[in-house]
Each structure stands twice: as C-alpha cells, then as structure tokens.
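A single protein chain has been omitted; all remaining protein chains appear in their positions.
This part shows chain A:
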Amino acid sequence: MSSVEFKGVSKAFGRTVAVEQTDLVVQQGEFFSMLGPSGCGKSTTLRMLAGFLTPTTGRILVNGRDITDLPPEARGIGIVFQNYAIFPHMNVYDNIAFGLVERRQDKATIRRKVEAALEQVGLTGYGERFERELSGGQKQRVALARVLVIEPEILLLDEPLSALDKKMREEMKFWIKDIQKSIGITTVYVTHDQSEALTMSDRIAVMNEGRMLQVGTPVDIYEKPASRFIAEFIGDSNLLDVTVVKSNGTRCDVDLGDGLIVPAHVSDTVRLTPGSSAGLLIRPEMLRLAPALKGEGPRLTGKVVDRVYQGALRRYHVAAGRHELVVEVPNRPELSPLSPGAEVQLFWSEESGVAVP
C-alpha cells in the first residue's frame, strides 16, 4: 500500500529548477531516505511534503488523499529539524504537549500522552527542563517525542543527526531506526551522509541537481549503482574507464584497454550500447591481491605504488596499465603486507564488477 505518492512534482524558484519532475511512491511503514549533496533538491522535496513549499507542478498524495493544497497544520505530518527547533520559551513538557494542545485534547489526556512520550524516548523526569539545559542527544529525543505524540501519518526527518558528535550519531542512528520499526511509521529521511542512509533505510533515493538518479534498496544502490555519480557518491570506489563491447540486459562485456575484455554486471535501470564508453566500478574491498597468477575470473596485472596502514585494514594503491586502483586488504596474519614496487595480480569476482554509464 502506498503511503506517500509524488505525481509529476517539480519545484522552481524563479528560473532556477530546484526539483525536476519527480514521480515517487513510498510504501506504508517504509524507511525511505533521500540522499545527495547539498543543493540536490532533497530538502526542497521534503519541504513540499511537509507543506512549507508549494510544488510548481504535480500532486502529492498521502494515503491516497491529495494534500497538495493543504496547509502544514492540516497534513498530519510530523517533522524533526536539523536544529531540533525546540521552543526555547517552553519547558520539555510544554514542547511535547504543543501539538496536543492545538488538537484541543483535555488536560488529563495530554498529561498521560506526554508522560508516555517522555518514557518512550527515555526522558522521564525531564519535563521541567528547558532547551538550554539539554544535550544535543536529549534535544533530539524531545523533538522526536513532540512529533510522535501527535501520531502523525508520516514522519519526516531533516538531517536529524548532523548536529551531533560522531559517537552520539552512531547511537542515535540505531535508536531512531528502532523506534521507527516499533511504531511502523512511514518515514522519509533526508541526509547527505551515505552511511546513515545505508544503515537505516529500506530504500534510498540518490539525488543530484534536482533529479532522483536511482531509487533502490541499500544493496542495490551500493552494489548496482546506475551512474558514475552514484558509484562515487556512495562509498569508496575504483572507477576504470572502459568501452562497452557487448551488452545483454543486466550483463555486459567491457574492454579495459589493450584488448583485455572482462564481464560485468549492469543495474537493471540502465541500458548500455556497445561501443560507448563507460565506467567499471570495483569497490576497494572487493579486490584481492596476490603476488603471482592464481585462480580464475577477471584480473589485472599491476605494481604496488603505495601502502597505507589503517589499523583494521591496509590500503594499497596499485598501478595497472593506464588504471590506478585502491585495494583494501583486511589486516590478518596470513595476508602478509606487500611492499611498494611489488608486482601483483588484482582479482575480483565477476559479480563485483559493475558497468556504469
């Protein structure tokens, strides 16, 4: 069942197009992320859904109801902001009660719901505090409690973790995901952080320059990216310049130069034409290094240029003909380190090579 539906939605500010015509369906209970660099249109899309911006074209539906012309207060959509937007002149209790007071609920009901919300976010006993007496993580919890207490149909999260330090961010990532899962609320999450999106999402839309370039599961997005931009934006990547030799649905053969032809996979949303130039994506952790020829599958011969020790792993820079690749090797005793200048073979399995236009 669809929960949020965008039908040909676009947004222009004067002559600047912030979001190009977009069609999108978010399923009931889904954790859906919009991921992209700043200025990609993800926040504009979210603000249209929240009702702070009116689309230039198209309709927005929530649970089948057209909300395009409704003001924010009539949409039943909760939003948590990057800066949390805790009302500074109200204590935590009144902040959380805000939406219930607007819904004219009686005092006893409000008290019961606010106390339950405080307990849900682990802030029992914090009702009397003011914003300035709260840590970043606590503000985050208050902001979420204030939204959840009104039982919104959709939960919007606008970069809610970017103001927190790294440790707190890791903690809140799982906490938010847990709460979302336990309530089963449809959630639209906006972030520029690929690790947040990969960890938390059921599906991700990668956006750039006002367009949704690819919509798919974290595995799809990471392992079968539909373009060079996505391949490079998500995770570390080796992108080798290749020429498409043969294309057959989700499989193709690409020429690495010097007549070295290897098979590769292609995202099912992409069509590659033989003869066109493309990129071959191989993730650094998907490559294996060996001093001599061994095993089957695609390979390249090269020379170690540089080695960087990173604790849990070693990163090698390997020059192979006109290509330069980064290889991550787990730091294990049986994988003895290779020195710069060493001749090596680079192996990867057929599935981990992905051709992108």
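We take it that a contact is a pair of C-beta atoms (placed from the backbone, for glycine too) under 8 Å apart; a residue touches a chain by one contact, two chains touch by 3 or more; residues count from 1.
Here, contacts and distances are computed from a predicted model.
**Student:** The chain dropped from view, which UniProt name applies: "NADH dehydrogenase subunit M", "Histidine--tRNA ligase", "Putative spermidine/putrescine transport system permease protein" or "Cytochrome C biogenesis protein"?
**Tutor:** The chain we cannot see is, by its UniProt record, "Putative spermidine/putrescine transport system permease protein".
**Student:** For a quick check of understanding: of A:K11, A:K113 or A:R146, which residue touches the chain that isn't displayed?
**Tutor:** A:R146
**Student:** From the listed residues A:E73, A:D241, A:D268 or A:E350, report the one that touches the chain absent from this view.
**Tutor:** A:E73
**Student:** Which one, A:F130, A:W175 or A:F229, makes contact with the chain that was left out?
**Tutor:** Final answer for the missing-chain contact: A:F130.
**Student:** Considering the whole complex rather than only what is displayed, give the residues of chain A touching the chain that is not shown.
**Tutor:** Residues touching the hidden chain, for chain A, are 50-52, 71-73, 75, 77-79, 81-83, 85, 87-91, 98-99, 102-103, 130, 132, 146-147, 150.
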